[in-house]
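Every protein chain of the complex appears in place save one, which is left out.
In order of appearance the chains are A and B, and numbering begins at 1 in each one.
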Amino acid sequence: MIQEIVAGFSMGCIYALAGFGFVLVYNAVGAVNFAHGELVMFGGYFGYAFSTHLGMPLWLAFVVTLLAMAILGILFNQVAYLPIRSRPVSTVIIASIGMSILLRNSALAIWGPDPLKLNSFLGDSVIKIGAAVISRHQLLIFAVTAFVFTGQSLFFSRTAIGRKLQATAQDQEAAKLMGIKVTRMINLTFVLAAFLAVIAGFLVAPLWFLDPEVGLAIIVKAFIAIIIGGFGSIPGLVVGGIFLGLTEVLVASHLTSEYKDVISFFILITVLMAMPQGFFGEKIAEKV
Amino acid sequence: MGFKKKNVIIAVIIGGVVMILPIFFRDSRYYMNILNFSGIFIVLTYSLNLIHGYLGLISIGHAGFFAIGAYVTAGLTMGTTLNFFPSLLIASTAAALAGILLGFPATRIGGHYFVLITLGFGEIVRLIILNWKEVTNGTNGLNNIPPPSFGSWVFASRFSYYYLVLFFILVTMLLTLSLRRSKYGRSMLSLKTGELAATAMGVNPLTTKLINFGMAGLFAGLAGGLYASYIGSISPEAFSVDLSVEVLVMTLVGGSGTLLGPIIGTTFLMVLKEWLRFLREYYMILYGAGIVFVMIFMPYGIMGLAKRISSQLKS
Partner (left out) sequence: MHNLFKNLSSFALVLCLVLIFAVTSLAKIKVGVISSQTSGLAILGQRQINAAILAAEEWNEKGGINETKIRLIIEDSSDKTTTAVTALDRVLGKNVCAILGPIYSFQLFAMFPEVKKEKIPMLSTSGTRKLTQMDNRWYFRTYPHDGITKQACTLYAVEELKSKRPSLMSVTTEYGKSGYEIITNILKAKGIAPVAETWHEKADKDMTGQLMRIKRSDPDIIISQAHPSDTAIVLKQQRDLGIDIPHMASSAASMPSVHKLVGEAMEGVYVETVTLPNFDPDPNIRAWTKKYIEKFKKKPDSFALLYYDTANFLFEAIKAVGPNRTKIRDWLETTRYKGLAGQYRFDQEHNGAFFAIIVQYHIKDGKAVPELKKKYDFTPK
């Protein structure tokens, strides 16, 4: 049982890590970006390209990937969000789905269909704690999730840029009057989302491997975690992710693996029927 | 959108073009196939058009209704003595019931949260089809589904199938139109703009949403039945989330909530994808770019742009 809980926790943290960037963009500019999974995937792929093809040490590859993804984030914003930001939310969603198809197939063209592995910062080794086995990489995932979780809330509440971002999120017109450069803030949002995608990518890729479909797989799970936790809520995302991860592993282990996803969905839907706003509700009014 | 003289003329012209269109493509199995697939997905897109265009809800579970329609039609035509048309009717009713079932949570759960319900619905249907092999034959699927027949007339050729699909597109359009003109259609639109205000005005959100979802299920089930008997072979792979997302894209690229949007969006994307095939393994990149392009330059879909142009021409 402990083993399953460890696994469920680590899957939950992965869902949360992938969801952080999605929630950031949603909270800051109100956009639902379904291509965020592909950004996570590209974070991993760039890391693979820099570390394996160009032979950089992993930390250097990480830094260079941050830069590369910052550019991709700005490009993404300039192409698929900024021109349509005042349009209906569904328009933005469809554009992001288009970007997701574009990025997924670009990855297929560049890196091919074979799954690739990005090495972990801490290698492949495992530690035995009592009856349970836990890998060093899983410990890293727990630590980074906790770090990003606190870092993100501190960033928004304690730093000037964070406050400016929040002001922009709440009322772009008012922010403009206060002298905040809105376009710059939106660009910054996408750069930060890309950074979060890189962090997620570097942590997901050693476990999930990189193939052109992995972005889709991860965003679906992250999206479920976001909804179950309460759309836009960061604590909700983490709790929702862990809830989902635990449900999946425990159902597969103790009930049925054949119908595990059916039962997981039933549990999720039941939770939603009881709490129509997810675990933590929603700060901002509904946007879709 | 009254029956203005101008509208009638336009409808007659479009109708005429659509009627004779396949005669030019009769010898090309490929173009006839694209036309027929487009036709089937147009019916499916009308279904989502109701939910998104009239209630403002997003569904990524439409493959579920589509699958119910397909499997029930196939099962009845293969396993019983029932003819195609009664089977299709039963299948669409089954899908409509599933739609009504999905409509209940829609009154309680809104916005993003509802998207999860639809995702769950679509996946649950697919997983049941996949695993319940005593009934659905599992991954081997149902094969050799007979083509539709009406008396001694069999819709075996792609050419004849076109007119069958066309008939159902017309039925779908007429039902959409009459729903919009009815009391319930107005209630739906008022719910879309503001549920609280609409409820205060005496609109019953539950009945209105259930009718909408029932109709949407009906259309999607219809499309599924047409698909199954057209392609002759169905298996769980065809009913994944991918399909649901594609239908959502088709709806919004065409222009959600408009009468012609589903036709234009679906046909545009089907043709775009096939046309880009000459780019070999790179064509899907441009397909994605095409969707982004449409959304940037036609944020309200192709129909949105058409409307803007026509209103500018008038003024």
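We adopt the following convention: a residue touches a chain if its C-beta (ideal position, glycine included) is under 8 Å from a C-beta of that chain, and two chains touch if they have at least 3 such contacts.
Bear in mind that the values here come from a model prediction, so they are computed numbers and not experimental data.
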Of A:M11, A:M41, A:L103 or A:V191, the one touching the omitted chain in the full complex: A:M11
Contact residue for the chain not shown (choose from B:F24, B:W153 or B:F278): B:F278
Touching the absent chain when the full complex is considered, from B:L97, B:I231 or B:A306: B:I231
Touch list for subunit A against the chain that is not drawn: 3-4, 6-8, 10-11, 49, 53, 105, 108-117, 124, 126, 133, 135, 207-209, 211-213, 217, 245, 248-254, 257-258, 260-261
Absent chain, residues of subunit B that touch it: 28-30, 33-34, 37, 127, 130-131, 133, 138-141, 143-144, 231-238, 242, 273-274, 277-284
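The rule is short, and it goes like this: only the chains that are shown with their structure count from here on.
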Centroid spacing, where centroids are CA-atom means, of subunit A and subunit B in whole angstrom: 32
Contact footprint of subunit B on subunit A as seen in their complex: 32, 79-80, 83-84, 87-88, 90-95, 97-106, 108-109, 220, 223-224, 226-228, 231, 258-259, 261-262, 265-266, 268-269, 272-273, 276-278, 286-288
Residue ranges of subunit B touching subunit A (in the complex, touch as defined): 52, 56-58, 105, 108-113, 115-117, 119-120, 123-124, 127-128, 131, 241, 245, 248-249, 252-253, 256, 281-282, 284-285, 287-296, 299-300
